[in-house]
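One protein chain omitted, others in place.
Order of writing sets the chain letters: A, B, C and D. Residues in each chain are counted from 1.
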Amino acid sequence: MNKQLAWGVGLAALVALPFVYRDPYHLHILVLILIWSFAYTSWSMMGRFGLVSLGHGGFMGVGAYVTALLWNHLGVSPWIGIPAAMLCAGVLALIVAYPCFRFRITGHYFALVTLALSGIVLQIIIATRDYTGGSLGYTPERTKGSHIVALQFDDKVVWYLIALGIWAGGLAIWYWIDRSMSRYAMEAISEDEDAAAAAGVNVTAEKLRITVLSAVMTAMAGALYGQYQMFISPDTVSGIAVSLQMVFAAVVGGIYVALGPTVGAIITILLAEVLRIGFGTKAVGWDNLVYGVLLVLFIIFLPKGILGSLLAWLKSPSKHRDG
Amino acid sequence: QEKKIKIGVIYDLTGPLAGGGSELQYVGAKIMIDNFIKQGGVEGYKIEAIYADAQSKPDVAINEAVRLIEQEKVNLVLGFFSSAQCVPVAARVEQLKNFMWITTCISTAVVENKNLKYVFRPQASGQQFGLMAADMIEKNAKAKFGKEPKDMRVAIIHEDGSYGVDVAKGNEAGSKKAGFNIVLKEGYSATAPDLSSLVTKLKRARPDVIFHTGYNPDITLFARQAREQGLKFGALVGHGAGYGVYEKLKEGMGSDVNYVFNIDPISIWLANQSALDPKLPPVIKMVGEEFDKVKPGVAIRSAHVGMAASNSYVFFTEVLPRAIKKYGGVDPEALRKAALEVDLPEGGTMLGFGVKFAGEGSPIAGQNERSFPVIIQYVDDKSYVVWPKSQQQREPVLPLPKTSGFSNQ
Amino acid sequence: MLVVDGLVKRFGGFTAVNNVSFKVDQGEILGLIGPNGSGKSTIFNMLSGTFPPSAGSIRFAGTEIAGLPPHRIINSGIGRTFQIPRPFRRLSIFENVALAGYYGQGSHSRSKADEAAERALAMVGLPTDRTASVDGLGAAGLKKLELAKAIATGPKLLLADESLGGLDEAEMDQAAEMLRKIRTELGITIIWVEHIMGVLMRVVDRVMVLDHGEKISEGLPSAVSHDPRVIEVYLGTDAHATQATAAAAAAAGSDPARR
Amino acid sequence: MLELRSIDAGYGRFQALFGIDLDVKAGEAVGVIGPNGAGKTTLMRVISGLIRPTKGSISMQGTDVLTTPAHRIVSLGIAHVPENRRLFPRLSVEDNLRMGAFMPEARARYRERMDFVFDLFPRMKERRNQLAGTMSGGEQQMCAIGRALMSDPKLLLLDEPSAGLAPVVVQQVFELVKRIRAGGLTVLIVEQNVQQVLQVVDRAYLLEAGSIRASGASADLLADDSIRQAYLGV
Partner (left out) sequence: MMEIFDIYLLEALVNGILLGGVLALLALGLNLIFGVIDVTWICYAELVMIGMYGMYYLFSVYGLPYWVAAPICILLVAALGAALHFLVIEPLLGAPPINQLLATGGVLFVLQSFATVAFGIDFRNLGIRLPVLALGEMHFSYARLLAFVAALIGMVAVYLFMTRTYTGTAIRAIAQDRQIMALMGVDTKKIYLVTSALGGGLAGLAACLLVLQYDVHPFVGLSFGPITFLICVLGGLGNFVGGFVAAFLFAEIISLGGLFSDLEWGYVLAFAFFIVMMFIRPAGLLAKRS
């Protein structure tokens, strides 16, 4: 009961925030954090079960580009375009993941097949530049002012609220899975596929479900990112670098706890901003150096992620012996 | 209260683009800004510059631009090397109604059909680069190659980023206009580990002229593999970026660099000083001296430095004073009106060209209509302007003489 | 209820199971014995769908199941345990079994799964609280957990692979008792692989013996334990054979449940 | 040969062994029996250095085992056949055996030891190129024992060697233990199969809940009623 109350109060506070505090740059960072948190949460949906995908950059790219292409070329509203993009990402996930699971491609192999997938999506976006703008990036065509059909708003507060809603939706899905039998099945599969199958679990189907869900959510994150930034480019929403960025942030935050990916997004985005601004152009390159070193240290010393390790530490009876 | 103008300056100081020329641009802009700070500002306004590193990533560029505008409350953002950054940042600046002064990003797409109101680019566009290259070859075909333009075999190769694609479009348009026989047109990734099949295709296509647009590691990789595979041709025309950094080019290509062409806004140190506004040569000298302090011992001072310096200079001498005096301040609206009124004739800038921006309603609003690049040729560790005729310092050497390893003579 | 005909499994060039046919009747306990590497676990793996047979047919309750994916086979009423226990360590004991209850029966109902889990756990004598961790279980506990998982899938036929390995004598007796209870109380048919003859022979109705992937003998325990071939390749000549015979004889005489 | 004095050991905060004293004399075969979870495996691990005791001392032929780095303990002549075999599943049988002869001392006699093991387990010779992980349980057990014998040990630690083996093989294993003893090797063996192990060993310790409850000659233990009842199921 108390926990629910805490959640309610927290969420209300978050909703109220932009009406009290409206520094635009900080709101901008917050919106980015929320959208990326949602993307990282989506990744963790499967990552937490040992399905390490390096292909989510591809799904994100599909989400962003399909939405924008439909809008610019066919005038299809993002309200239809986003579901369509999610569908595309889901189908793509299905096409790649089904044989993977069918042929028992797991672990490193799975990670690298998906890596190749994000490589392909990236290359295709670049190579079909006549439609996608190639590496120059792509801008959804603007309508004047706030336009609900175009899902374009100049007011950051609107975006903040949208991103907040989506983010909360992501968490809700997480909790829903967490309490469903699917979680047991996925935990079992991640430990021992044969044994899970012997318990009656349809291993391929369960893995596919979670993969498609994760891909579809990621595509949605990509589409939102594109609508918010009003600009997408292969570098920012697609490819291997983006995939790695997702895995990084999610793991640094902690993939086994619901808020872990969110913490990961907060830490990585803030850290990058603070370091970049802190070092500025006085010590060029040092911000990335420090950022990298910090990430490595986080992962070595907090293997369960920042939030995961923190929670474990709070729970452990003798608080001074953290493993 | 003290009068002050705050300028946000954004270039790539790290990441792949930094070495591709962005850092040199940064040096050039900084020299000029420091110069005006030293002079105590402009028209009673102190100048404060806040520098930011876009790290060769568009999202970082966007974030930094937003931060500088919204957090640091700068009056304008200046700089930008990559068109992939210019496009989204320009859109943001428009949305936030701030002011943006682009010193570099040359892609036509930055301004074309964007109806930009607050974004200005004194720089020539990528397509102009491409057109210029075709123009020189067309005019020299008969005399130097002994062929009609329609018999000229040209190949267009380019890195597949925004920059290469844009210039290649210009190459193609120019070639079509001149009636060349385009035997190959192909893009490749600047990070490709191998270009040998491209070279093989070129060998098969036997072009007289190769139009090439690339950054740096790919240019040297191409040149190295071309030499190793015995590619022969009559001329190699590069288009800025990597081709503008002679030091690196020479390091990678060795003696093969001789007679290579490069298209860029003219290097301010090569400009025909007698044709320039008389107040400019001392500024050019100052920039050169400052540059030598930053990077001592460079054989040919990079054109990148002068480009950023000159384009910044235009802002400080033409836009800013007018905005303050005539429109009463440094708000974006004042800057915008001032920029639209700039009217410099040819010879009015250190880069030789004049400045007049296309205004609202034009399909290229914000673009300097009087800018043009020039073609230089590297000959024995020196560079000479060889095209257009008006700026020519010597006749282009065409086709490659037999002494060159690439010569098809 | 189970009819296996001409079952073959090859790994590369090696034939692990070679043309094996047998039947299992409703309600019986069939002992499956044979030297190490004779193909017992391989047969289990094919029956439970872990991998498809190279040739042959498996008919269960009238339908052909050879080559079906494992979850379909489990849902159709075959449950199995693994020779080396394979618990899901990130789930609690209860969750391990509830998982099997949920997916194994194909009903996908939460309450039914919980019910099945409680019943199965009570049956094998493991704690039924929801949070007890697998890590606290010793070898015997893990074997019980394997059984509980298999039972929770609501099988009509249970494949039990070496349920006694690593148990001490007292625990073995308990386990044997448990198998008997599973048969009588739940009416589950069982195929049991085991190397401990003293216990196995006491419980099973019928024994089938494999060697080098081929069936070499089949029949009542008392008969099989006298088969010279079986003694030679499997039982050895001394104490075991006698022990097995004794156990078989004792069981035949004392157990009223046997027909 | 081997002396354990008041050994305490455990996993993290969990203590599994309490003040164990144990002796094995050269040429002896000694058994350790006890219920599941009594700490038998832990005891073996402590001796071979896989886990370090929190208290106590161990010496092997006068050398302090506890100050010897784990990977040098084999060189003292202690070979451990771990519970559940623990083969290298993706190495061939032959490579597994090679790993058993990794120490420089053993490498010199590699061929000879290999022949010895192949004589003992002809099945291993037949399957020398098969990946260990694909073999049946019994085959794997043979391979594990073979691997330990490759190092030409003085003291062999066997943790439940008969688990999962066919009766013939179980007999063979116990035969083998007898033969190994006859060849002068000292054996410390943990078994659930109390009946049989007591027939091979000279003495045995009864371990319960981490402490030694009883010890004595096999014959005496076999005769002890309470033990018969608890562990022999009779």
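The definition used in the following text is that contacts are C-beta pairs under 8 Å (C-beta built on N, C-alpha and C of every residue); 3 or more make two chains touch, one makes a residue touch a chain.
None of the values given here were measured: they were computed from a predicted structure.
When the omitted chain is restored, the residue from A:Gly47, A:Gly133, A:Gly170 or A:Gly200 that touches it is A:Gly47. Although one chain is not drawn, the whole complex shows that of B:Gln39, B:Asn113, B:Thr191 or B:Thr403 it is B:Thr191 that touches it.
Seen from subunit D, the chain kept out of the figure touches residues 48-50, 69-75, 79-80, 82, 86-91, 95, 98-103, 106-107, 147-148, 151. Those residues of subunit A that touch the chain absent from the view are 47, 50, 52, 96, 99-100, 103-105, 107-109, 111-113, 115-117, 119-120, 123-124, 126-127, 240, 244, 247-248, 251-252, 283-289, 291-293, 295-296, 299-301, 303. Residues of subunit B that touch the chain left out of the display are 13-16, 18-19, 23, 160, 186-189, 191-198, 200-201, 203-204, 216-217, 220-221, 224-225, 227-230, 248, 251-252, 254.
Basically, only the chains that are shown with their structure count from here on.
Chains that count as touching both subunit A and subunit C, per the definition above, do not exist in this structure.
Relative to the whole-protein C-alpha centroid, the nearest chain centroid is that of A. Distance between chain centres (mean CA atoms), subunit A to subunit D: 51 Å. For subunit A, the set of residues touching two or more other chains is empty. In subunit B, there is no position where the chain touches two or more neighbouring chains simultaneously.
Chain-to-chain contact here is organised linearly: an open path runs through the chains from one end to the other. Touching pairs of chains, sorted by label, consist of A-B, A-C, C-D.
Those residues of subunit A whose C-beta lies close enough to touch subunit C in the complex are 181, 184-185, 187-188, 190-192, 194-204. Against subunit C, the residues of subunit D that register as touching in their complex are 35-37, 84, 123, 134-139, 141, 160, 163-171, 192, 194-195, 230-233.
Against subunit D, in their complex, subunit C makes its touches with residues 11, 33-38, 41, 83-84, 138-141, 162, 165-173, 195, 197, 233-236, 238, 240, 244.
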